[in-house]
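Here the complex is missing one protein chain, while the rest keep their positions.
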Amino acid sequence: MKKLISIILIIMMILGAVACNSTKSNESKEEVKETEKKTDSDTDGEEVKETEKKTDSDTDGEEVERKPFKIGFSVWGTSDSHGRYVSQAASWVEELGGEVIVDVAQGFTIDAQVASIENLIQSGADIVSFCAYSGEAVIPKISELAEKNEVYFVMWDTTVSDPAIQEMVDSNPYFVGTTNEGQFEAGYETVEYLAEQGATDFVIIKYAIGVAICDERVDGASKAIDDLGLNLTYVIEVPEDTKKAVEDTLVNYPEVNAVVAVGGTAMYVTPSIQAIESVGRKGEVLTSGFDFSDTMGAELEAGDLSLVLGGHVVTTHFANLMALSAYWGDPINPDKEQLMIPYLTVTSPEDIDNFNKYVVGDVPPYTPEEMLDSISSDKTFDDFQKIAMEYSIEDVISRRGE
Amino acid sequence: MMVVNMDIKKGRIQSLFQYNKSKIAPLLGLVLLVVFFAITSKGKLLEASSIENIYNQGFPLLITSLAFVYVMATGNLDFSIGANVGFCATIACYVAFFNTKLAFPAALLTGALVGLINSLMYVFLKIPSFIACLCMMFILTAANQTLTGGGSKMVPVELLQNDYSIVRLVLLLIYIIIIVIIFHKTKVGKQLEALGISVEASIQTGVNAKLLFIVSYVVTGVAAGLAGYLMLLRVGAASPTLGSSLTIDSIIALVLGGMSILGGASSSMICAVTGSLITTVLNSGIVLAGMGGDAQQLIKGALFIIVVSISTLRESSSKNF
Amino acid sequence: MDKTPIIEVKDISKRFGNTQALKKVSMRVHSGEVMGLIGENGSGKSTLGSIISGNLKADEGSMLLHGEKYAPQNSFVASENGVAMIVQEQGTIETITVGANIFAGREGKFVKGGILNRRQLNIEALSLLEKIGVHDIRPEELTNNLSFEDRKLVEVARAFHREPDLFIVDETTTALPQKGREILYSLIKKIKEMGKAVIFITHDIDELIMVCDKVTILKDGSYVTELQKSEMDPSLIKSLMVGREISDEYYRSDSDYDDSKEYSPALIAKNLSTDRLKNVSLEIRNGEILGLVGLSDCGMHELGKALIGYYKDLKGSVAKANGVKITNTNVAIKEKIAYVSKDRDSESLLLSASIKNNINLPYLDSLSKFGFYITQSSENKHASFWSKKLDVKCSHISQPVLELSGGNKQKVVLAKWLGNESEIFILDCPTRGIDVGVKESIYHMLVDLKNQGKAILMISEELAEIIGMSDRILTMKDGELTHEFLRDPDLEESDIIKYMI
Partner (left out) sequence: MKTNILRKESILSGIKRVILTLLLPILLYLVLVLTSFEKFGKFDSFIMTINQSMVNLAIGWSMMFGISVNLFDFSVGSRLVLAGLIGVHFSQKFGLLGLILGCVVSSVLLGSITGLVFSILKVPSIITGFAVLLIFESLGVILSKNMVNAISSEHLVLAKGFNIYILIVLLFIFVYIMYNHTKFGFQIKAIGGNERVATSMGINTAKLKFLTYVLGGFLVGFATILYVSNAGTIQPKDGLGSMSIAFTPIMGVMLGMLIKSCNSVVGVFVGSWSITIIGSVMVAFGWESRLQNVIVGIFLIIVMGFQLNRDKLFKPITTKKNIQTNN
């Protein structure tokens, strides 16, 4: 009897879970339909659909002959704000009428990422879009997979530094390119900014080990500390209890006057602020973080927090657009260069509100027309790079005409 | 003599049903899971390339969970196996720069050594195996992070050329044959099972308990070495987190496969095979069926509970832990 | 009889897999009665006790308690209804104190406003222990620190505290030393005087006749008959149990020490010392049964284990006649020494493993082809041969041992060692908790082995058995050997007891 109840309960649970999921995809499908209708009203609707079905009969036609696409998207998780934002960025290209599938390859492990790419390819993705968060050493394998299965791949928040790997991907016709904010520079800028505010002795909190983005930021920050003749006192690595780690550090190294978290502001900066307060050094120790958090508005206002770099949602977005252009036979980046995108630097609560409203709100920061226009055949890579570099909260607001 | 033979035959069929319910139910769960995903993925799950993917993604788990049977049969767990896989891969990667031919033996040796240390802590210092292995996990993870310098390390290109699926398949088959025969057809396996039921009675029946505990951990160590080496070839790089999920996955796979976490009479290699297949099909089926995104883990959890409850649809033993 | 019986059992049946444990058994126990329950191993007497005490559920039949319908879901419900049982196996929790053990499940009594008064609990436990005549057990002590026998007494105290209307004693006396048995007998008397009832399950016929007012005899799960006190006669009971005549003398037929034979030594122990043993030397000889007797805490059980190299900190040496030193159990088994522990269930058997695996475990080397490969057919052949030879009652050799009755379990243990071609047998209480039928066959087997020239050491607390079976008898006291007797028809129990106490 109990077994029966449990089975029923579980079946209800799974149905609930599936239903929950399917309603979501229904919603998005409806959205897609709506956008289709919108584009229909702009051009001649029925024709578009027919030509879409015909697919790529002749390539040198007009916009309307674009192939339907499916982007497979591999992320490390959706629990942190950055992960949440980037998986949202994936859905922006849905506005162009394609399909998006997001796979969460958990645990920051290299094998999980390879398996994730395999599964995405198997599930029919035409393009795979990912960040080589487990380090660039994974790229050759994925490059090989993509070439074998004739699937385009693009990487965001990723820099290829090893020349051997660079050579390998460049020779792969299905490689589209990479987009990056310049993690090294961001780390460097953070330290520079804090140094201007009077920071001399630094503590860096690493949020992950073996994650390329994190390492680049740390390298940048360390370089800046070195160049400016400051002291890097201690590096805290992936603390389970951040507050305790920072407290211990501050007691042990009383000279420390700046704490730099190179990622996960919410996870590391807020507890650091608590720690600074609990050892009685509120106001004496500067803090800075990466990635936006819910509390940073209040913390910036109170002066507990000096600087946050983040909002790097569009690296993913531009990467996707780049891949689409290649898939449609007119690559915007034929030389597979790295597309640079600026970081958003946040100093006031209002900036954050605007970010939440305009960038990651209900409406994408770029309309479908803008997206198509940015990769249209009359644009060159330099134009595209220019559009990317213009990205800022103000830019989004101005394009909305508000 | 005829009568005896008849009796044995009749008994075999009878005992197949009576005493193997715990192994048949998980198979049913696996079949249901495959059917479920075959339908929801519109047949994609059963395509050849998809089956190849399942093989590619599932072999490390198959390797570790088969070896995990050795440890779990005695009622112990090896919490360090996942970290050991990554550590062996890193060592192999380093050795490969020196000599590609030595990489494979180096991985096996490293794994075996780690297993040996685990078992020595348990057998001679009498530290509960759970704690000993947990501590070993921390140590190996830190060592691996230090060796890889916190980032990933690419293997030499010559080594990558060895990643012919056929080589891997042959290695895997040899491994499976050896490990299954040792467990089911030799003294070692039967004595390990006996230890899981009663250490005291086993010792009094001439089982060298200490030696066998050591053997069981060395086997998981060697398996970690093999899995580490093959994973290194597959992903082409060593990384601090490589294989780290295999500990939990192995335990889950064995329980899904119908084995008791306390080991003993329920121990069987078929549990490892069924269990690791269920886990791999689950992981890849969810993506193929388009159930990706946030609900992915939720669905995994729910399906996990369903499969567990199906595989425990037997006379519920009071062996709660 | 006009009185309603305390418990009435009607047509109870129970199956375990393919084995019919009970077939339509009925029984009535009235207040002020001690009902004996006797039968061979596997006759279903313990099963019946477990059904009444709620540990098992009957497949068919009904029970009436005080004339009302009674079908306990579990032992908790049973004890709520005033039915308590002391079982054969160990029933205390080692990691908690004696006091907590005695009142386990009854702690509510000491709770006031949610808080449990530990002091009160311990005081009450102490006075309860005093009341039943136990003076040397402290309630604050961890049960872990007590001996096996003392733990049994704690169990008795716990059962007695509940002042049950129906008290079921299942083969408890086997585990108790003489002192403990007397405590139990006096308790049974007290319960009887209070107008309550006892069901006394035993295999010891003399004890049964002494304690019980009535006896119900079971055979192969079926009710045979009920005897009144006046009708009780050991040989009648035996024949009813077994279903045939059993000679009163079921030990050996010869009665003199045969000194014409050359006894060659098989196992030689020199100066053995542990914390329980003091400088013990002995020799086990081929073709001879050596009896070792003493009080249960005299160290003789430890001596048995010491002889197979079980203790790492053993001083002195144990060597086989061929000179091989027995340094650990592994060597012992390789040298064809068999050891049967007193604690059969936890030390001699793999309970949840099959009969097959139990029998084959020490013999795996010899079953292997090419030195490592064991085929299923060789396993089955060996196991079914030996289980048939010893007549183990089971549905199949894949059946888990834990489904078997006590006597059949012991047969599996012996089959294991006979199958391993053992030459030296060290048997610690081989007939403990075993009924006459199987006992007799074990005795026959021992004589057979002796005649084949095997060496046998029989450790036992039962003097009659030791006198009846041994060629030589060693007595032990406080870890030391005190005397050696040779087989002699005139040997009296009292002669031996002198050297034990």
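All chains are identified by letter, namely A, B and C, in their written order; residue positions are counted from 1 within each chain.
Heads up, the rule we're going with is that a residue touches a chain if its C-beta (ideal position, glycine included) is under 8 Å from a C-beta of that chain, and two chains touch if they have at least 3 such contacts.
As the structure is a computational prediction, the values presented were derived from the model and not from experiment.
Here the chain not displayed is in touch, across the complete complex, with A, B, C.
Residue-wise, the contact with the chain that is not shown comes from A:D248, picked out of A:D219, A:D248 or A:D383. The chain omitted from view is touched by exactly one of B:L32, B:L134 or B:L171, namely B:L134.
In the full complex, chain B contacts the hidden chain through residues 74-76, 121-123, 125-129, 131-132, 134-136, 138-139, 141-142, 145, 195-196, 199-200, 203, 209-210, 213, 245, 248, 251-252, 255, 260-262, 294-298, 300-302, 304-305, 308-309, 312, 316, 318-321. Mapped onto chain A, contacts with the missing chain fall at residues 2-3, 5-6, 9, 77-80, 84, 104, 106-107, 209, 234-245, 247-249, 251-252, 254, 264, 266-267, 270-271, 273-274, 278-279, 293-295, 298. The omitted chain makes contact with chain C at the following residues, 55, 74-76, 79-80, 87, 90-97, 100-101, 103-108, 111, 114-119, 122-123, 126-127, 130, 135, 138-140, 142, 144, 158, 275, 311-313.
Note that only the chains that are shown with their structure count from here on.
Centrality by C-alpha centroid: the chain sitting nearest the overall protein C-alpha mean is B. Centre-to-centre separation of chain A and chain C, using mean CA positions: 71 Å.
Those residues of chain C in touch with two or more other chains do not exist in this structure.
Of all residues in chain B, those touching chain A in their complex are 41, 44, 47, 49-50, 53, 56-57, 60, 145, 148, 150-154, 157, 160, 231, 234-245, 283-284, 287-288, 290-299, 302-303, 305-306, 309, 313. On the chain B side of its complex with chain C, the touching residues are 4, 7-8, 11, 14-15, 18-19, 181, 185-187, 190-191, 193-194, 197-198, 200-208, 264-265.
Across the complex, chain B is touched by residues 17, 308, 310, 328-330, 332-334, 339, 341, 346-354, 357, 360-362, 364-365, 368, 372-375, 377, 380-381, 384-385, 388, 396-398, 400, 416 of chain C.
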